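Questions regarding the structure given below will be posed in turn.
Only one protein chain is missing from this complex, and each of the others stays in its spot.
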Amino acid sequence: MNNLITVNDLTIAYPMSDGEIFRALNNISVEVNRGQIVGVVGESGAGKSTIGKTALGLLDENAIIEGGSVSLEGEKISNLSEAGFAPIRGKRIGYIYQNPMTALNPVLTIGEQLLETIEAHTDKRGNAAKAYAIELLEQAEVPEAEDRLSKYPHQLSGGLCQRIVFAIAICARPDLIIADEPTTALDVTVQKAVLDTLKKLAKQDNIAIILITHDMGVVAEMCDYVYVLRYGGMVEHGPTEQVLAHPSKDYSRELMAAIPRIDKKVDRFAVPGGMGKSADRDRALAFLLRREDRNVIVDDKPLLTARNLSKTFVTPATVVSAEKVFKAVDDVSFDVSHGETLGIVGESGSGKSTVGRMVLGLHQPDEGYELTYRAQDLSSLKSRAERLALSKSMQCIFQDPYSSLNPRMSAGENITHAIKAHGTVGRTEAHELAGDLMELVGLPRGNVRKMPHAFSGGERQRIGIARALSFRPDFLFCDEPTSALDVTVQAELLNLMKDLQSTLGLTMLFVSHDLAVVRQMCDRVLVMKAGQVVESGDCDKVLVDPDHPYTQGLLQAMPRFSFDMG
Amino acid sequence: METAVEHTMTPKPDKPEPTMWERFRKVFKGHPMAIAGLIGVTLFILTAVFAPFIAPQNPYDLAKLDILDGLLPPGSRLYDGTYSAMGTDALGRDILSGVMYGLRISLFVAFTAVLVGSTIGVLLGLLAALRGGWVETIIMRAVDLKISFPGILLALMLLAIFGTGVDKVIYALIIGAWASKARLVRAVALSEMKKEYIDAARLAGLSDFRIMTRFLLPNSISPVLVVLPMSISGAIGAEATLSFLGVGVPITEPSLGLLIANGNDYLLSGKWWISIFPGAVLVAMVLCINVVSDRLRDHANPYLRAKD
Amino acid sequence: MKKTLTTLAAAAALMVGGGAQAEVLRMAYSSAPRSVDPYPFGGATTAGYKEHIYEALVGHDDQPLLSTGWTWNSPTSLTVHLREGVSFHNGEPFTARDVVYSACRMMFKIDDKRNLLTSSMGPLTDVVAEGDHAVRFETKNPYPLWIQKMKFLSILSASGGDVPDGPITYDATGDCGITAYPTRDDFENGDAAIGTGPFKHVSFAKEFAVMERNDDYWGEASKWEGVEISSVSNSGARFAGLLAGDYDLIENPTNEDITALDGDDDFDFSGKPAWRTMFVVLDVNAEGAPGVTAADGSAPLANAKVRHAMSLAINRDAITDRLFGGNATPANQYAPSYRAGAPEMPALEYDADKAKALLAEAGYPDGFTLQFNAPSDRYPNGTRVAQALAQYWSRIGITVELNTQPWSVFAKARRAREMGAFFYGWGHPQGPAQMISFAFATRDKDLGLGSSNYSNYSSEAFDAAIKAWAVETDAAKADEHVGNAMRAAMADMPGIPVYYTHSLWAHRADLTVDGRQDERTSAFMVSYK
Partner (left out) sequence: MLSFVLRRLGQSGVLVLIMSILVFVGMYVVSDPVAVLASDDFTEEDRIALASELGVDRPLMVQYFSFLSNMVRGDFGTSFVYNKPVLPLIVERLPATLEVAFLAIGIGLCVGVPLGIYSGLNRKRKSTKTISFLTTVGYSIPNFWQALLLILVFAVWLKVLPASGRGDTTMLFGIELSFFNVDGLRHMLLPAINLAIYKICMQTRLARSGTQEVMFQDYMTFARAKGIPRPRLIRRHLLRNIMIPIVTITGLELGGLIAFSTVTETVFSWPGIGKLLLDSIHHADRPVVVAYLILIVMMFVVINFVVDVLYALLDPRIRYT
């Protein structure tokens, strides 16, 4: 039979600056039929986007097609020139880009970007083109289509932008749409709606879709057939249900096992990782548990109480815009007691991180708040010494592993720089300790001297954790610690944090947008929306049958894959 | 960049950090122009350093000069028998020697001025970014002020107060160099400030000074390093202009710029060698410096490096 | 861009034709005339410009111009007889009334600022019209110099301003019962720019002045239909302008540039020994001079032997023909030897060994340290000469720190007397004596002597001679006194004369230029071959 598109033993190589050759794809074969929705899943580095780029001739100029080919309805297209791709791009193959906010040109209006595509692919001009543009937007379910045309991308939400990208993609009614992580940048509620639209569009024009994603949930809901990639190689492929429910390869199994489940809480993920096991680790633990230099109050009072936290951000006026005031957090109160983990969930912009940053003193809350930590009123802290003691005891695990380490310091230095500065440890001791801590968080101590850029995201996050631990904190604020990571890495990391918490008796404030993760990590949870707490309580209650419609909505939107596996 | 990210994310074989020399080689490998430039720069610097030993004449020792040797065309012999490959100027100063010594002055002036100026600029820029508020306002307004203050008047002031001298020119150029750097660094530092490692440092209770020196500085400096060579050639040009305006280095110790300026008077009368030779050398040197700096810039530009 | 290119081509075509026709003389000055109003400003270019339009009782050559002669009634009273049949550009006849008016105008302060030429009028107590064609000048002390100073008093038409009828009575404030004098604008738009000169004002913009021939000129009318004066301060550009055909004649080409004209068919240059003496001023103060230090702490420059040694060390001929290509004259006294009234003096010899010996004899066998100052932007070749001097002195063992500064800085330091030795040039309209009377005489308010005596030089012999000269109305006797003064000064050498400058003009080869000593450039000097 004649497939719509056939990727045949494709191998793509990049010569790297250090002389090595890096293979983004290795003998990959993919087949897609008309109207079929095919998923290509894999974690970062799997090379899944490269497939789409090859099909559209968008590979970076220095990429080399070492072998194999891509053919569209039998004719080979992978070797076409820039000009040769002209009749294909947008016309026969539509493309949906990872991040709608960056995919649209920030300085051109939506209308301009839509119309130029229409004029490129159809003979519609002037009003006809405009009418068609509006029609497309309406098909993509963009409300008030007409006056969106005059807007600029940054004026619209991510969801809307993605719908506009859809409209652009279907403009020439292509046979195939390549959707590269179409929903990664979107909130879970938006994600669902957007995916539905995409599905609808595909159906109505019988357009085939290659859906590139890392999200099993998305695959489960969208795809009939799925390919699993890893490090540019094919792991396995088959009908979605089969691959997801009964993965035949270890990696696939791991992948599935690593996915946090909203419906049931596991105490550990069935993946390798967690604390390193060795003498170093014990030395590290010994250091961390040596607490005589700290005054531990053990009573039934909560470790941290927050009352009426509010935060207003003011952006000063500029030439063109007046001063803007934005209330990020609006009167939030909560307690965190010893050893417990309090979760805060909410969509982007709900102000959940701001709460934590206020607790840490990285943001100054608005007047009229009350923050007590270890029975100490934080607002009254004056002397540097008090502050110091506090900052040692309250630490943070940051969101973005790529910016949370000082790029100009070795891993070890990143971990122990501060405690050296405070004189907690001496030079040699510090070096030892750095090694031990790295072992503790599951990194070989041999990497102590490496610079951050030599580590992967997950590894950097571990270094971040080691740094936080080095202060022997009681309280950890985890600000979306895994949102930037792949599921398997996330699972390992979450395991590690569970272990550390139980061994060191840490108290945690855990912020995440992913209800499933929160379900796995937290005892109690606050649900935030637009700066306010809409619901709070035990996870098992709130995340199972919530009272508040918003929370219910969140749960609804969660892509869940229903195939249960043993 | 997708590819760049993927690359860092793939498990790396345990490779030691590249040494200075390896980095260096990586930057210049396969860029003949840049290498040529590099060689050029080194040659110029060597000439400047060893001028007193290789120059046929000491052009700064008035007793050695004789106007009877004046305006000799290239390839003549001076009264005392010295061979003058590039001819002499009106005062019997051997142009070749003049160029060697001039190179010395020009490079010295430019380098010290730019280095000191940039250091000041960088520190102020960082301070502005770190402290914000009135500190920032004052520093940035000072930058504005400097931009609207003419260098010639500045140089004149220094000259009037302290008299002529190479050091005065350096002061003038330092004051010329700091502002742009302060601007640049502040911009970069501000974006660095948004990153979480700064929060981490704050959280660790580190002092502002430490944050500035160990965290902000090393991460904000590279753009400055990239423009540094260009500033240096800029400073050489500026020094030349000051000399042309009569407020530059002492006329008895001409820099390249001053040699050119003097030669200017003779261009129309066909005594080309007096300004063309120093001019050519100046251009060549600046050219080398810039070729090298361009290479460094391209290399520092992440968009391009991912592709290299 | 494209458009400009085409226009450019058109222009190029135009250029070829251009240049040839020269009924209008296009001259380029080295600096812009400051005003059309003849009084407020001095300076060669301003003077050169204004004498096209205005004339004075005495010409630049100290000979009668708008006058026919004069008689001394007493050493303090001079009657000048005016030329008859002269009329202004506006047709008004020229009379004594105009002279008194002009004198008043000279003294009058415009917006409370004196005219920079006023000082020459200082000693005058009264100016009286004697009938229509004679004017009497009264001074409180004998003021024979007035004869020569009269050339500063450009004659304006009394009809110019708002002047009540009837005779004008002079007073030193310049008020003279005159309601209003013409303003700067009146002059620049031409209403008040009315003289008796051979050219009439047409327009005067920032760097560009246009004049047309005065066909009713009392003397011989000019051959030039008109004159255009541009001002190009950068010598390179000025010279290039000539070569490019923008101008027919330029003043002050550099000595370097004119060498390019050797054997050039289209362009040529002319020179004229000028009245300016370039010399080194030495502070002879016995307490020592700023910037001059000797090992034994003594004051070298106070020792005449040292000063003579420094003079002996200088090879003046080398300077004049190497740096000036012969377009300068080695100096042998403080005023150009070729000026009327200058005494005969021997050439100054050059002998480095003798200089060394003399220096040793003076007690400085190993020399001393001398900071030598020179303005960097004032005199043609100035900095080079300064370096040459430094060369010669360092050869006889003096350690010279040459310090060149822009004129503005230099002038301040000079006025503040912060310089022990500096290079300086002085030219003067009034013969040889004037300059030394200012430069070397002991200060004397009444006679206005020694006001620029930066040498702190004081010699009875010299002062006696100068004082005698200052009050001598008989020309021959005056010259005698000048001679004595000059010899006295040269014997002590409070300053070292180096050379006399020549004025230079570069011009189209088909023109001849009969230059003048006073460094001015005017159309009268220029004619076709």
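Think of it as A, B and C in the order they're written, each chain with its own count starting at 1.
Simple rule for what comes next: a residue touches a chain if its C-beta (ideal position, glycine included) is under 8 Å from a C-beta of that chain, and two chains touch if they have at least 3 such contacts.
The structure presented is a predicted model; accordingly, all values stated were derived computationally and were not measured.
Under the touch definition stated at the start, the shown chains contacted by the missing one in the entire complex are A, B, C. From the options C:Thr95, C:Ser157 or C:Ser231, the residue with contact to the chain not on display is C:Ser231.
Among C:Glu55, C:Asp186, C:Asp246 or C:Asp492, only C:Asp246 touches the chain that is left out of the view. Contact between chain B and the absent chain runs through residues 1, 33, 137, 141, 144-145, 147-154, 156-157, 160-161, 233, 237, 240-241, 244-245, 257, 260-261, 264, 267-268, 275, 279, 282-283, 286-287, 290-291, 294, 297, 301, 303-304.
With the whole complex as reference, residues 1, 4, 7-8, 10-12, 15, 34-35, 40, 42, 109-114, 116, 118-120, 122, 184, 206-208, 230-234, 236-238, 240-241, 243-246, 377, 406-409, 411-412, 414-416, 426, 428, 434-435, 438-439, 443, 445, 448, 451-452 of chain C touch the missing chain. By the touch criterion stated above, the residues of chain A touching the omitted chain are 56, 58, 82, 86, 88-91, 95, 97-99, 102-108, 112-113, 116-117, 120-121, 152, 154-155, 165, 168, 172, 316-324.
As a convention for this text, only the chains that are shown with their structure count from here on.
Comparing the chain pairs A-B and B-C, the larger number of C-beta pairs in contact belongs to A-B.
Per-chain Cα centroids separate chain B from chain C by 45 Å. Of all the residues in chain C, the ones that touch chain B in their complex are 235-236, 239-240, 243, 254, 256-260, 318-319, 322-323, 376-377, 383-384, 387-388, 390-391, 394-395, 400, 402-406, 408-409, 412.
Chain B meets chain C in the complex at residues 62-63, 65-68, 70-71, 90-91, 156, 159-160, 163-164, 246-247, 250-252, 264-271.
Interface of chain B with chain A (complex): residues 1-3, 5-12, 14-15, 17-18, 26, 195-197, 199-206, 210, 214-215, 218-219, 305-308.
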